[in-house]
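Complex shown without one protein chain; remaining protein chains in place.
Order of writing sets the labels: A, B and C. Residues in every chain begin at 1.
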Amino acid sequence: MKNKIKAGIIGGSGFTGLELVKILSRHKYVDISFATSRKYKNLSVCEVFPAFNDKKDKKITFIEEAKEGDLEGIDIMFLCLPPFESMEYLKGISGDFSFKVIDLGSDFRLKNPIDYKYWYGTEHIMKGMLSDFIYGLPEINKEKIESSDHVANPGCYPTSILLGLAPLMKNDIDIIDICIDSKSGISGAGRKLKDEYLFTSMDSNFYAYSTIGHRHIGEIEQELENISGKKFKISFTPHLLPVNRGIFTSIYCRVGDSVESNMEEKIYYLFEKFCKDLPFVKFTGTEMPQLKDAVGTNMCLVGFGFDARTGTLKIFSVLDNLLKGAAGQAVQNMNIMMDFEEKEGLDFNGIF
Amino acid sequence: MKNKIKAGIIGGSGFTGLELVKILSRHKYVDISFATSRKYKNLSVCEVFPAFNDKKDKKITFIEEAKEGDLEGIDIMFLCLPPFESMEYLKGISGDFSFKVIDLGSDFRLKNPIDYKYWYGTEHIMKGMLSDFIYGLPEINKEKIESSDHVANPGCYPTSILLGLAPLMKNDIDIIDICIDSKSGISGAGRKLKDEYLFTSMDSNFYAYSTIGHRHIGEIEQELENISGKKFKISFTPHLLPVNRGIFTSIYCRVGDSVESNMEEKIYYLFEKFCKDLPFVKFTGTEMPQLKDAVGTNMCLVGFGFDARTGTLKIFSVLDNLLKGAAGQAVQNMNIMMDFEEKEGLDFNGIF
Amino acid sequence: MKNKIKAGIIGGSGFTGLELVKILSRHKYVDISFATSRKYKNLSVCEVFPAFNDKKDKKITFIEEAKEGDLEGIDIMFLCLPPFESMEYLKGISGDFSFKVIDLGSDFRLKNPIDYKYWYGTEHIMKGMLSDFIYGLPEINKEKIESSDHVANPGCYPTSILLGLAPLMKNDIDIIDICIDSKSGISGAGRKLKDEYLFTSMDSNFYAYSTIGHRHIGEIEQELENISGKKFKISFTPHLLPVNRGIFTSIYCRVGDSVESNMEEKIYYLFEKFCKDLPFVKFTGTEMPQLKDAVGTNMCLVGFGFDARTGTLKIFSVLDNLLKGAAGQAVQNMNIMMDFEEKEGLDFNGIF
Partner (left out) sequence: MKNKIKAGIIGGSGFTGLELVKILSRHKYVDISFATSRKYKNLSVCEVFPAFNDKKDKKITFIEEAKEGDLEGIDIMFLCLPPFESMEYLKGISGDFSFKVIDLGSDFRLKNPIDYKYWYGTEHIMKGMLSDFIYGLPEINKEKIESSDHVANPGCYPTSILLGLAPLMKNDIDIIDICIDSKSGISGAGRKLKDEYLFTSMDSNFYAYSTIGHRHIGEIEQELENISGKKFKISFTPHLLPVNRGIFTSIYCRVGDSVESNMEEKIYYLFEKFCKDLPFVKFTGTEMPQLKDAVGTNMCLVGFGFDARTGTLKIFSVLDNLLKGAAGQAVQNMNIMMDFEEKEGLDFNGIF
């Protein structure tokens, strides 16, 4: 039996942080040392999650801020902070820590400071650390993650997109004209008190947002290049679904070289090969995955169709934005970094 | 004051037929002579719609079948039937009628019998009548509708797509690579008793369907050619939203000729010009329309964005699939054919 | 043809105010002189309601505040303000106005200042005016409303409850032990930016709130006494439904005198008699009304069941909280006060 590790969570008020607290509080090999949250300070997890009922053990209490003493004891730190705040936090404590770090925010995903400035509109304040962070998509970078102390957890949209495209990217198929239409549940927007996120605003509603230049494009193009060796300029348009959780991504693209007669079989084979041994990606063939299949689980489901009339390849992927798209993937990365079984603590039943 | 006309409705059990009964029962210049429905036969509208409360007048009762005597008295017939049934119905009574016809089904939208066979998989049984029916999109064909006795009401998806593309089609802008991602409320699937349409199946769900070769593609490509004089092969993918009503369409395309620096302004101008005098299409500029803005109204709202980085033009349109996408548009067509004010009976408040 | 009247609306930012603007802007006999709103100041109705498309007429613009000159021209004022603000507003302008007033808020519903203080926790600042305001439930007080210049529009819960109980209150049936369980859509909570009203908080959720001492109890007990001449102490518990609009009220009570064998028929007869000529209340007998039947309409639907085993009478009523429960009822009151047809401008189709 393995020893338990100690984990610290910075930023436990948001949806991602809360989901992480939930998962880790029931992870066989993890003790949560602390979770910071202004909103929930001095409350225990049993008060924050009404259905938590542990009377004796796991009396995890949220604290307002992590002191130096808190940091000293931990083996791994999870950062669940808004853009710009992870780098500020790490800068503030830099030099002093010996723990591993998984950043669930967006500060360390882009490797090139110029790209960072282009997509985030400001200079990165810890450029030297950018290359330390491995882009934490285990289905692509598992070996690097295993030996790394710093992981940048991918964005929710990029995870759904990269897992849909990666199987075709390392191969002789030439994918061009990538046009992506993603739809996300509202928890993806975070927990902001805005008129537009009220129930009365979103119930039975649907719309596109950030239609030009969404920040996630940067990491998608970076990773597509890393996988394929080719440069891409993708069109990406996110939409908001009137549901709490889940992302459904529709990827439209073309096959650049002359379309072969057996294109569908070829694509089928490549997906099947890619997904064969992956615990958290399942290929559904030409059966379309549904949002509800993935919600409440750490799975990404991928299906496809090939429209021979127009030469359009259509790939559809679904995942839970708070699990495989955020906290679940972070724990998957932790499992890999800590040499636990990759699925440990992530075997959820789903809700449907 | 105009005289009232008499309308007959064939197929009053489905969502479209019921919506039509509702609208016409409160239309100033219309008396419903009859509405057929196996499901509701012998019930009055006040029994079918619990909130209808007319005690004295408008005692409209659903009948199982329209007899010859019923047909003789009417000025206009609305057909609200599934694919293949409109032509069968008209064939059964052909030769005998003097009323105008608006077909809300799909049998008379395609003008070329070869196209019909390609998209519907069977021979048309009234080929000779195909050219009699005007494609009833008033924003394009108003003059033809005015002088016509037969109108084929457009499909819900095609309405949302054509109103998004038409403004750019008659002009010197060369639109290419059209890739359409539509999302529809579940009433668009009709009132079928299938496991997949249960509340438990669709609540908080979302997925793509008919991903290859949806039948509406035929009428979209036909009308794009009619408007522009050019042939198109479009990629179209419909999805199901967990809402009752409404269609949100995202159209992605490119501008074929060298992209000009003022492309956005140019596109803006064309949309504004097209929508200026239309009662039921509103251009929202680069503000994104939302599904809830259109639901419960006969409006189609259209917005756009131009992504200069990738050269992608993104057009977004929304409408209520049962109103502007079906029964509302049928009444709009009737108003035009009967020389009523185009908005008569269609000035709904919406629900939000 | 009647002359148009001029209406002023104070408080056009909330759900009720907006709904009122919508209805009045399409009312045949009303011109909106102004609507105040800090949120929407300087915007036209066509900007606030994206589906409004009036190009020429009805260019209603929201203003921040109504000046003396604005007030002078109007025939009727609608107050759509939070608790305490209607009396403050009227006090501020008191003495100077000649227009009629309909208060959609809660300040003038209770007639006894002691009751007001009990339920609202503070002294009323215009006690002298309390008796000027008629409790605007037209199904009970139509004659008084006709001849009144001041109407206090009932609360949404009280409307659903009083219309369910009134038919039995004027009669020889002795109703006792009234226990009411109401369920309201979230728009009933107003448009507050609170964590608990976010989509992510309310989607697929349901709960009870204000379980002890909800303020609406005061006006319910007052009106029950007015109708029946008897005093009541009712138990009332409101709940929040994960829907935008609509109230469903379940009323449980007992019949005090010895239960007769034909109790069900007797109750049926009383309901039918009460509802017979009412344009906006429909009795559905022992068929249960559904929330969706009423949403989007100005109707209140009432059904009932009598449980002989336990002697429990169960009455169920539904309405749209923003229409018959607020803005629709206010316009109904206006129609009565102004001698328009009671249904004018209120003949909505509903959304289902």
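Some notes on this structure:
Operating definition for what follows: a contact is a pair of C-beta atoms (placed from the backbone, for glycine too) under 8 Å apart; a residue touches a chain by one contact, two chains touch by 3 or more.
Predicted model only: the values in this text are computed from it and were never measured.
The residue touching the chain not shown here, chosen from C:Cys156, C:Ala189, C:Val243 or C:Leu278, is C:Val243. The chain omitted from view is touched by exactly one of C:Pro50, C:Pro289, C:Gly328 or C:Gly345, namely C:Pro289. Within the whole complex, the absent chain has one touching residue among B:Ile10, B:Ile186, B:Ala208 or B:Ile315, and that is B:Ile186. Note that of B:Ser25, B:Thr159, B:Ser184 or B:Ser204, the residue touching the chain absent from this view is B:Ser204.
Looking at chain B, the residues touching the absent chain are 15, 186-187, 191, 193-195, 197-204, 242-244.
In the full complex, chain C contacts the hidden chain through residues 177, 179, 181, 183, 201, 204-209, 211-213, 233-235, 237, 239, 241-246, 248, 250, 252, 288-292, 295, 305-307, 309-310, 312, 314, 316, 318, 352. Contacts to the hidden chain, counted on chain A, fall at residues 22-23, 26, 49-51, 53, 55, 203-204, 244-245, 277, 279-280, 282, 284, 289-290, 293-297, 299, 301, 347-352.
Going forward, only the chains that are shown with their structure count from here on.
Listed by label, the chains touching chain A and chain B alike are C.
Ranked by separation of Cα centres from chain C, the top chain is A. Each chain gets a centre from the mean of its Cα atoms; for chain A and chain B, those two points are 40 Å apart.
Here the spacing of chain A and chain C, counted between their Cα centres, is 47 Å. For the pair chain B and chain C, the distance between C-alpha centroids works out to 36 Å. Listed for chain A are residues 201, 204, 242-244, each touching two or more other chains.
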